[in-house]
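Every protein chain but one is kept in place in this view of the complex.
The chains carry the letters A, B and C, assigned in the order they are written, with residues numbered from 1 in each.
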Amino acid sequence: MFKRILIANRGEIAMRIIRTCRRIGVETVVVHSTADKESLAVRMADAAICIGPGPAKQSYLNINNIIAAAELADVDAIHPGYGFLSENSHFAQVVRDCKIEFIGPTSQSMDALGNKAKAKALAIEAGVPTVPGSPGPVKSAEEAIAVAHKIGYPVMIKATAGGGGRGMRVAHNDASLVSGLLQAQREAEAAFGNGECIIEALIKRARHIEIQIIGDMHGNVVSLGERDCSTQRRHQKLVEESPSPVITPATRASMSADAVKLAKAAGYFNAGTVEFIYDLDRKAYYFLEMNTRIQVEHPVTEMVTGYDLIKHQIHVAAGEPLHFKQEDVKFQGHAIEVRINAEDFEKGFAPCPGKISMYVSPSGKGVRVDSHCYAGYTIPPNYDSMIAKLIVHGENRTEALRFLDQALSEYIIEGIKTTIPFHQRLIRDVRFVNNEVTTKWVDEVFMRE
Amino acid sequence: MFKRILIANRGEIAMRIIRTCRRIGVETVVVHSTADKESLAVRMADAAICIGPGPAKQSYLNINNIIAAAELADVDAIHPGYGFLSENSHFAQVVRDCKIEFIGPTSQSMDALGNKAKAKALAIEAGVPTVPGSPGPVKSAEEAIAVAHKIGYPVMIKATAGGGGRGMRVAHNDASLVSGLLQAQREAEAAFGNGECIIEALIKRARHIEIQIIGDMHGNVVSLGERDCSTQRRHQKLVEESPSPVITPATRASMSADAVKLAKAAGYFNAGTVEFIYDLDRKAYYFLEMNTRIQVEHPVTEMVTGYDLIKHQIHVAAGEPLHFKQEDVKFQGHAIEVRINAEDFEKGFAPCPGKISMYVSPSGKGVRVDSHCYAGYTIPPNYDSMIAKLIVHGENRTEALRFLDQALSEYIIEGIKTTIPFHQRLIRDVRFVNNEVTTKWVDEVFMRE
Amino acid sequence: MDIKTLKELTRLMRENDLVEIEVESADLKVKLKKASAPIAQFVAAPSFAAPVAAAPAAVPVDEFAGCKQVISPIPGTMYLKPNPDAATFVGVGTPVDETKVVCLIEAMKVFNEIKPDAGIKGTIKKVCVSDGQAVEYGTVLFLVG
Partner (left out) sequence: MDIKTLKELTRLMRENDLVEIEVESADLKVKLKKASAPIAQFVAAPSFAAPVAAAPAAVPVDEFAGCKQVISPIPGTMYLKPNPDAATFVGVGTPVDETKVVCLIEAMKVFNEIKPDAGIKGTIKKVCVSDGQAVEYGTVLFLVG
């Protein structure tokens, strides 16, 4: 096992990784920017090394300085967290070339699954259902029109290098398809240096359901069940829960099996998430993309399975076989996570960095708060606006929602605006309670009322 | 069910009760002294009523003002928490006379069980083992000597009205027995207005093990298993855990059955704790006393059973039958609680009230913090020094201790001294880890090293 | 106020190595502070609660400086009159002392006669509550000056 690992991240996920390392007896070195020098992670870690100024490009994305810090601190492995360099296959390769283990999959799996077109081709090959559409990037307007006629309008135009809603466009007829494709290609070229686009059927009433998997270097891959992340705003997840309240046990089993199949086809190991779009009308699921890292919403899975995902990430990265088998995985109760952000939801979710003057986090049985914030902490403007992940675990969804309501009403954060009032309204909305939500509901219905 | 309840308490237990009330949809009114007007409980409750100045006698023990507040706020019931008026049978009676339900047992059960001599007599009658000794208060020195000769020196002299270690004395021979009895009687008369004393065998290597029970008004009483609270300093519990690491399943079952038997014999309902002393040498347990209220350490039982004790206290107080049966009670994993106090353990645990300048509570899977503190809060000198209860829940004791170690090292409280460093030393001590601790170990061994 | 009193106070500070002095009497409130003193902040304690009873009425320090407060000793409902048709016990200008009933507070079905604490003597300067209002311990009922 590793003696010491470096955490190439910040905020709550850096804290989260430190916590597990303390529990399993691994030393931690956290790298940080000058903007984060008073952060809790810097205080909590066994050692901290400043790697650059505030802007992420010069610090958390500065591969040279991170590697220099890793060598200086003589660490055995690097945990990339999520965001920043976590899905950068070049970084993973550089780390391994320096004889340091990267806590994640191989660069090859990352490359194979990080590109949407490649990932879709791999899924088709592995027999995992995908959204009807072009088999790969469309070469011309004619090809796009032919695909659209085959699957029927409306269709989606998607940049293969895009993500999180960027580089996506809807077309309702040939004319809008041709112009939309051109625009999308141009934008994607500018934004991602890659203008390739694919054409897909548009799913009108969709849920976002993803399967958490974890694999070891010995070919074992296990599914840890699903998370339903359908409550989104502009493709940003707001609420995540497990189990999904809209799928049948048979669908769940089938999705899990397909996720494992895909991971095995890519020679995947470590934690990963296979994202599916679930069509409420067709009652069918389609592979969307794979995230080759730990995800923000991983605690939801931890609560219902009892497994510490960060711990098992570290174990498998150290070459150990997975500590459990598929048949060991049992699910208990219902877990829900909401993301508390420093945003003013009444002003279009405008970020509100600043100093937290009073901070009291909620407590009680079944309540967990993953955060790096405290009274007196100043949220720097350089990074994302997440303050905390509030996770509750109840016997069933109704109890979990009751716990969540209590915890939200008890959460005191003063000095900055937060999304707590938004979540309070959301989780009391009868349509949310009754699972009538689609991935577009917050944008198209809830926020317009 | 009750629409609105009044909480006649403060600090973490007031917060704890508010939390459950929010989850089950019961409104809360908290009464408070002027010293607590900035407390979280005052802020969190649906309403708050000031009942007097700082000193508890004029506020939290002021029955008139509490009843006046209850009538003003038109509440259906009063939750007394622990301490203060929670075991005052007169208060319970006054509350019920005002047609307000007291969330606890009847005054009669409280009277029968709150007095040690009466409780012991009841236990003997019910066939529950008790420490060998005088059947009741000794009337004379001669009677005391006769008892001592029968059970053998050393013996304990105990004031029947005492508690928490007050009014206790050891005698090693006739001379010290006679003088000790006189002194104890005089002290008890002064302190409790009742000089009665009993004589009992002294148990040299003892563990303190207690059974949590809960009963309804329909004659059902269920045991929720034991808590081992053997790590004590001057009879004050420091660490509580469940299950006890020193008893066999057979002993556990027998203790549970005896606790239920005693509660039924006293016509007991609501939550209560039957305390036993476990003799490590004789491998036998003896009834010690019963606490007729919720206890500080109740979360330990909540973690391993999954039941919310405050919730079920409220349900049974409202006249509902218990929501579960004995056979429904299942135990999962291992839970440990430590009490974090504002005390300087290097200076004889001297209380350190004052202002908390920085406060970051620990988090993570299996970590729960019950507290009323926050950065900026000033701990008033008027009440007890508890800052928080830190509770961890792991698969087994080893994992729970790892979680506890992580959580303690992550807990940041600045501005005042706390007992965190004491607990860190304690839980890493091999004798604690290996369960070699007796109720006197901290005082006689650990603190002297 | 005269400057002489202040001068006396500063001399007192000098002679006794005081760094801060704060004096409050019926007609004057003074605070003096030297450079070396830790600068104490006198902010009003924030009252979080939304109590069932009305929060203690804010006392406008300026106008009623030096007034003594008659506070409620118990939570309950406050009545300014012995019965609905009667006149109020007191009003602004009524001379009061510790023997004078100023209002009733109904608590536990009992009407408690409230009198000023011993040492409070003067005339009512302000009635801080309205008839029938719910009060808690410490609610300021009257200002007497």
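Methods note: contacts are C-beta pairs under 8 Å (C-beta built on N, C-alpha and C of every residue); 3 or more make two chains touch, one makes a residue touch a chain.
Small disclaimer: the values here were computed from a predicted structure and weren't measured.
**Q** Could you list, sorted by label, every displayed chain in contact with the chain left out?
**A** Visible chains that the missing one touches: A, C.
**Q** Touching the left-out chain: which of A:N65, A:N88, A:Q185 or A:S385?
**A** A:N65
**Q** Sort through A:I24, A:C50 or A:A284 and give me the one touching the missing partner chain.
**A** In the full complex, the listed residue that touches the missing chain is A:C50.
**Q** Mind listing the chain C residues that contact the chain we can't see here?
**A** 1, 3, 6-7, 10, 13-14, 27-35, 37-39, 61-62, 65-66
**Q** Touching the absent chain: which residues on chain A qualify?
**A** The list for chain A reads 29, 31, 34, 37-38, 42-43, 45-53, 59, 64-65, 67-69, 71-73, 98.
Throughout what follows, only the chains that are shown with their structure count from here on.
**Q** Could you draw the chains as nodes, link the ones that touch, and say if you get a line, ring, star, complete or other?
**A** It is a line, because the chains touch in a row without closing up.
**Q** Let me check something: if the centre of a chain is the mean of its CA atoms, which chain is farthest from chain B?
**A** A
**Q** Go ahead and note the Å separation of the Cα centroids belonging to chain A and chain C.
**A** Taking the mean C-alpha position of each chain, the two centres sit 58 Å apart.
**Q** Can you work out the whole-Å distance between the CA centroids of chain B and chain C?
**A** 41
**Q** Out of chain B, which residues touch more than one other chain, so two or more?
**A** Correct list: 43.
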